[in-house]
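Here's a structure for you.
A single protein chain has been removed from this complex, and every other one stays in its place.
Every chain is named by a letter (A, B, C and D) in the order it is written, and numbering of its residues begins at 1.
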Amino acid sequence: MAVTLEHYLVVSITLFSLGLFIVMTRRNGIRMLMGVELILNSANLNLIAFNRYLPGMDVSGNIFAVFVIILAAAEAAVALAIVLAIFQQFSTIQLDEISSMKH
Amino acid sequence: MGNVESLAYFVPELVLTVTLVLALLASIFGVDRAKWDVIGALSLVGTIVAFLFHIALYDKPATIIFQGMLVHDMFALFFRGFFIFCTAIIIFMTMFSSEVFSLKKGEFYAILLSVTIGMCLVASSHDMVMIYLALELMSLGSYILAGFARKIGKSEEASLKYVLYGGVSTGMMLFGLSLLYGLTGSTGFEGVRQGLANASGGIDLAVYAIFIFILAGAGYKIAMVPFHFWAPDVYEGAPTPVTAYLSVASKGAGFALLIRLAFSILLQPGESGAWIEVGSINIDWMFTIALLSAITMTIGNLGAIVQVNLKRLLAYSGIAHAGYILMGVSTLTTAGLESVIFYLIMYLFTNLVAFLVIIMMVEAQDDDRITAVRGLWKRAPYSAVFMTVALISLIGIPPAAGFVGKVYIFFAILQSQMYWLAVIGALNTVVSLYYYARIIKAMFLEEAPDAEPFTLKPVYLGLLIALTIPIIYFGLFWNPLVNYAKFCAQLIQ
Amino acid sequence: MESQNHLLTWMTFWPLIGAAVILCTPSRAKLFIKQLAFLFTLPSLACGLWMMKDYDPALSYQFVAKVPWIETFNIFYFVGADGLSVPLLLLTVFLCPICILASWGINDRVKGYFSLFLLLETGMLGVFISLDFFLFYVFWELMLLPMYFLIGVWGGPRREYAAIKFFLYTLFGSVFLFIAMIVLYINTGSSFDLTTLGPDIAASSFWANAANLKWWLFLAMFVAFAIKIPAFPFHTWLPDAHVEAPTAISVILAGILLKMGTYGLLRISYPILPDMAVKFAIFIAVIAFINIIYGALVAMAQTDLKKLVAYSSISHMGIVMLGMAAMTPAGMNGAVLQMFNHGTITAMLFLLVGVVYDRAHHRNIDGFGGLAKNLPVYAGITAVAFFAALGLPGFSGFISEVLAFMGGFMSHILWIRIITIIGTSGIVLTAVYMLWTYQRMFLGPVNEKYADMPDCTLREKVTLIPIAIIVLVLGIFPNLLINLFEPTMGRLVELLSKNF
Amino acid sequence: METLAWLILAFPIIALVIQYFFGKKLPRQGDWLSTGAIGLSLICSFILFIKVIFIEGDPNYLFQVSYPWFTGGGGLDFTFGFHIDNLTAVMLMVVTIVSFVVHLYSIGYMHGEQFYDSFFAYLSLFSFSMLLLVLCDNLFVLYISWELVGVSSYLLIGFYFWKDSAADACKKAFITTRVGDVFMFLGIMTLVLYLGKFNYTEIFEAVSHGEISGWVITVAGICLFGGAVGKSAQFPLHVWLPDAMEGPTPVSALIHAATMVAAGVYMVGRLFPIFSSSPETMLVIAYIGLITAFFASLIAITQTDIKRILAYSTLSQLGYMITALGVGGFVVGAYTAGLYHLMTHAFFKALLFLCSGSVIHAVHTNEITSMGGLRKKMPITAITMIIGTLAISGVPFFSGFGSKDAILAGALQFGLEHPQHFPIFLGLLIGAGITAFYMFRLIFLTFFGEPRDQEKFDHAHESPVTMTIPLIILALLSIIGGWGLYGALWLNALIVPPVIGEAAHEAAAHGAGHGSALAHYGAMVLSLLVAFGGIVFSYMVYYKRSISVEMLTKKMGPLYQLSYNKFWVDEFYEKTVIAFVMKSRMVLRAFDNTVIDGAVNITAPITRGTAMISGAVDKYIVDGLVNLLAIVVQAIGAVSTLFQSGVIQNYLLKAACAIGALLLIHNVIMRVLY
Partner (left out) sequence: MDALHSIIFYILAAIVLASAAFTAFSSNLVHAAFSLLFTFFGLACLYIQLGADFVGVSQVVVYVGGILVLLLFGVMFTGSIAGGITRQTLQTKWSALVLVVLMAVMLPIVYVTPWGVMDAPQDKALTSNVELIGKLLLTDYLLPFEIASLLLLVALIGAVVIARGEPKVQDKVEDKNETAAV
């Protein structure tokens, strides 16, 4: 079976869903960050795949993906710093336990 | 326009960037250990200078700059002015607030300025790459700002919730943008719209999904249901100046983002101020946004009723107001855009006054619950009066500015014959009275058993007066603002 | 635009100036503040009297000033007076000084009280002079806040509940008014002009085919006004607000605020949507009937004197509505006359309640008894007020009730006639609760507890007797007032009758 | 004529104003002022009377003037004016004379009372209202004066307001009569609705031209008559009058015997063309009158309170008048007879009341069972009272004879012409006998025999001159009024019965005067017989004691009870109402609180019950709904914040859930639509 764009999209959507699943179900903060990375990667896969299959020699998809990678790194750094700060304060990164503000 | 020529249009942002760098440098050299908040003053001066440059740019004609990355149009100008003005006020607030950890004030101002730059870029983006970057720039800064409080615990929690929620939301939006790229083969807004217009049909489902994903990103910024969950927690936990900033500027940026994307990509101008779908797309955007707006304001207002914390209450109130403003968006007309701009101006002054009073409350008593304002009229009569003005403006009762904001929005939606939405909006106004009046009640009708009177710092009083006068003045003479809103509701085509 | 007449503007904004002046006065000078407040209500009264000099009942809008306000929205500062507003303006400027006098006993946060009061006066006068819908709405809402504070801060034990209830109810109504206003504006070529909206709609082909929309619009406006009136079932804010409010504020509430509902119907709903007014007539009449009977019955069940008076207001406002629903000349004139008369009579009643409350510190009707023996003056004035309230000839209330009922009886709609016939039983019910109350309070054996209660003071007499005189004079010479608005109402009825 | 009319009205109202505001400061608390004012009115009335009756001497004389008053809009103009004809003139005389006499009498009777000044102010108010009622020329002013009379009655009955019974009675009187007033108002409105006029003459003209249809005029007539039922205390709204005796005796004489209660009769007479246009109305009037006349006289037999006896006799006599007017629609002489009786009754009933007042003043009790033999102590009172009694009993040469006889004659003639209505005559005839009986019972028990309460007897003394002079004046009038037959004929010439409309046609068709002579003499003979029968029976029972009261009581047991308890009408109202009310506990509670008095007893439990219920509705349902709404809003608020779990993963789940839902719904909709 020839690989078409749809194949890549299915992979990407599955990846997206797995990422979403992680952030929704995992209590551990770092694991949640991994989920976020998966979501970003799924978008990147989209961008690259589209760029490949779209007509023309345009590389804007690739450039978009590059920026996404940079941003992912920055975001991961900040988020991790926050998680670490949380750990310092609460001695846990089971994030559902940190819910002093609600309602 | 080429990159170099474009710099002429970019001066305010450049000034902000320079200020940012200067603030960082000053911080490194330990200036923030000085008794007097030098960095704050520096940042304030930088913002003011940026604002002045910004005003000077009004004369320039609308154009696309930075190789299609940004636009210079009235809409972008409005938001830039809005953000810089708001930032200036927030810097001013922060300078006199003890909530922000004083040893890190240099960094605080720097990040605040970076967020402002991000917001300005969001409002003027003309490319998906650019808008995503700008969004991330402002978001990252906001995550950090939320964690800046002097006290432990809540601030970190706020920051954490914000970053995770924001990360997922922007991720979803990115996913949507990537699909949009796939549909049209372009990242520039013009190309995207062209691509959608040229599509042969059958893309409705995809466009709708993309739209929803984009809403996830924009909606979380404006605290729209169902992407509002972070707002109450973050508002409560963040330092009050940051909360004020999030509730005004960040919300504005969210609207800028939503309108930019929706009106530059999915819609094109039609007859008599109405905006219509591009190409063969046939989706009832109006209803979707209107529905979300109705749910948003209802949830916001109902949620606010049971709150005890003032900041949290204002968070819910902010959600409700996001719903009101979304009503204006949902019309998909130029009048709707005008009403959004108009309302945001009103909301800016009103909310800043309210938060300023809360900051003072927190300064004086280290307590931000409604019970803390009991008997405020006797203890600090001026702040009680100013708070009341802000609250009646939030309720939407003349002669406060919030009223005319509502007038404009209702005008827009009724012109689009969305009567059901108008009725829901009206009923929500009534519900909102219930909790706003609770604050008024606490200030005027209840007695604080052991609270002591406190005096206003003169700077605060001056700022309060400066912000309150527009509330009343624009509530009575809003003609210039209408003209301004009409002027600003022009997106480049 | 011909020359502008600023008389009404001065009349309306004098109190506002007063409020500003009071705010600048040191709060220790309590007596001075009171005197100042009183002084600042007088120019408005003078303006009102001056207005009478030039007022010509035969013409329609007079003392007109029309200045662009918000050009982009075609909003004008457009004020003027016609036969409908003149009586109410007079009533307002007349009652306000009296209420200031009646508030002389306020000693807590005097500055706030009197400045809010003056602000309230501006709001009330503003409603009556506005000929621009938007301006009307601004003034309409402007009254809410002072009223909220006046009830909420200086009211009785349940003041907070009463104040918020008042606020919520009124806002609930006015948001619908707001929507209706904007819908009208949008669909009538962007006009807020109350004087031209009606003709515009009548001439427009859009509106000719929009019966459904008109129906809803009328309903929306009716809800807003019905809450102010207050019409059943929107009336429950009224007893609470009246009972908890300080005396002078109860007077203002009952005397003037309630009139705004009916005024709004006559000023806005009827002329703008006359065809819908005719359609709604029967509905209004039914509500009027319920108001009359239900108000009287509930009044009878009260033990709190103030609550009783409050419910009597509901009953009396029902008569106003009945007259309006009839849409006959007599009915309309009766309604407007009753608006004025109820204003004066109920004002008296509330002032009287205040007098006895100041002395006994309770208002339980059964807690008195035989007061007439030791307080002859008070009993006498109360008798006048009660008799006036129950529609005794010789007092003004009688004429207006008769006119309203006659109007209802002459209605073009058979059902309204029948409703009127049953509604007249309200006359008896009113007599029952009024006299019964009078008996329990003033007649019978003397309650020893209050044997040495002092009679009315000079200040109280000064507040009460002018109203009593007006009540009497209008009872004997109702033409003094009727002539003012009869031509205006005639035009309105003519307009309505085209739609039958 | 105009000036006179204005003056007649002006004197009392000026007196009222001065007296009300400055009465206390005037010498003698201003009693002279009110009395003088009504005296001046009397003089003016007298001049007017002379002018109208003797100088003009025209049976159809009518002076009418009207001034614009105010406009109701749409051509509905209200006027004020005078309608002066012979009836007015006669009535004016009656009112001013009785009023003046009562003023005079009050100076003595009320001496030293608290609020003496107010009393005279109220009397002035009453005089003014009554004169206005007589003089006015249109229905609207009639209604106004009607109400004013009611309120002055309220004030005067409640004069001893610190007594609960007085306070109850005045309220009961006002409210009961107001029920009638509402009907009257509706009647007026009906007429105005169809004719657009208030003026008597215009209305009469319109009616005679048949401008309004039969049933409308019937409805209007019956409604208007409702007013008379209330004010003249006709069955079933009669309950207030006996209680009204709580007022000071002069008040009872003035208002509740001579003038105010006669206002209903006067009104029927005045508006006769309206009533007589509809035979149905006339019959209703006649029978209502008959019922009242007959059963009030039955009640009077067993009462022991002197004023109550007189009150019931008043009821009964008013019934006669009303019946006469009702019959007057069919028989020519009856109309005049009724009005004639109104006049004569005014004098002798005022006399009787003032006499009773004199007696009460002397012995300080109302109970005739505690009196006896008083004729020795107070001869003037006794003689004048006997004159009054003879008059009311219809003894020849006294005023009552002529009028009552005329009424009976009318009824008999009517009965002969329409045999189905013969009971009217029978009832009236028997009533006449009973009247003679109970009035002489009163006389015998009060003035003859042995004193039953020696102590009271010892303290009794003749009243002062200010009280006896009025008695003498009235006694004279009671005799002079008895021109007997001639009087009736004289009046007949003056007050032409305005018989118009169908009833008249009917009468004409039956040939009026057919049995007229027969009826006249037959009635005279019969009435004389029953009157003397009643007197003799009374003499035997209460003077000679040849028939034991106890035995009678025993024999007539149930009947006695019936009469003694006033046919249980008050109780009937109460009991039926209670039975109704018992059904709900809620209302029962209301009832407990409210069984206070009569007229409100009629209405109070029901209205109060409804009031309680509607109050509860207001409090719990309408208000409850609002509060419930608040609670619901609050609850929803709480629920909506429950979403705010504080757990970040949970927030994300909900957001994702919303996205999924939105997409799903949209996709499904798209599938369905396209």
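Please note the rule applied: a contact is a pair of C-beta atoms (placed from the backbone, for glycine too) under 8 Å apart; a residue touches a chain by one contact, two chains touch by 3 or more.
Being a predicted model, the structure only gives us computed values, none of them experimental.
Visitor: Would you mind listing the shown chains in contact with the chain that isn't displayed?
Guide: A, B, D
Visitor: Among B:Ser43, B:Ser169 or B:Thr184, single out the residue that touches the unshown chain.
Guide: B:Thr184
Visitor: Can you list, in ascending order, the chain B residues touching the missing chain?
Guide: Its contact residues with the unshown chain are 3, 6, 17, 24, 66-70, 101, 103-104, 107, 110-111, 114, 117, 121, 127, 129-130, 133-134, 136-137, 140-141, 143-144, 147-148, 150-154, 159, 182-185, 195, 199-203, 205-206, 209, 305-309, 366-370, 434-435, 438.
Visitor: Which positions on chain D touch the chain that was left off?
Guide: 634, 638, 647, 649-650, 653, 656-657, 659-661, 663-664, 667
Visitor: To test your reading of the contact rule: which positions on chain A touch the chain that is missing from view?
Guide: Residues touching the hidden chain, for chain A, are 1-3, 5-11, 13-15, 17-22, 24-31, 33-35, 37-38, 41, 44-45, 48-55, 57, 59-63, 65-67, 69-78, 80-85, 87-88, 93-94, 96, 100-103.
As a convention for this text, only the chains that are shown with their structure count from here on.
Visitor: Any idea how many Å lie between the Cα centroids of chain B and chain C?
Guide: Roughly 43 Å separates the two chain centres.
Visitor: Can you list the chain C residues in contact with two or more other chains?
Guide: none
Visitor: Give the residues of chain D touching no fewer than two other chains, as numbers and ranges.
Guide: 638, 641, 644, 646, 648, 652
Visitor: What part of chain A is in contact with chain B in the complex they form?
Guide: Per the stated touch rule, the residues are 5, 9, 16, 19-20, 23, 29, 32-33, 35-36, 39-40, 42-44, 46-47, 49-51, 54-56, 58, 60-61, 63-64, 67-68, 71, 74-75, 78-79, 82-83, 85-86, 89-90, 95, 98-103.
Visitor: Touching chain D in the complex: which residues of chain C?
Guide: Residues in contact with chain D: 165, 169, 232-233, 235-236, 239, 294, 297-302, 328-330, 332-334, 370, 372-373, 376, 387, 392-394, 398-399, 402-403, 405-407, 409-410, 417, 420-421, 424-425, 427-429, 431-432, 435-436, 438-439, 442-446, 477-479, 482-483, 486, 489-490, 493.
Visitor: Considering only the defined contacts, which chain A positions touch chain D in the complex?
Guide: Its residues touching chain D are 20, 23-27, 32, 95-96, 99-103.
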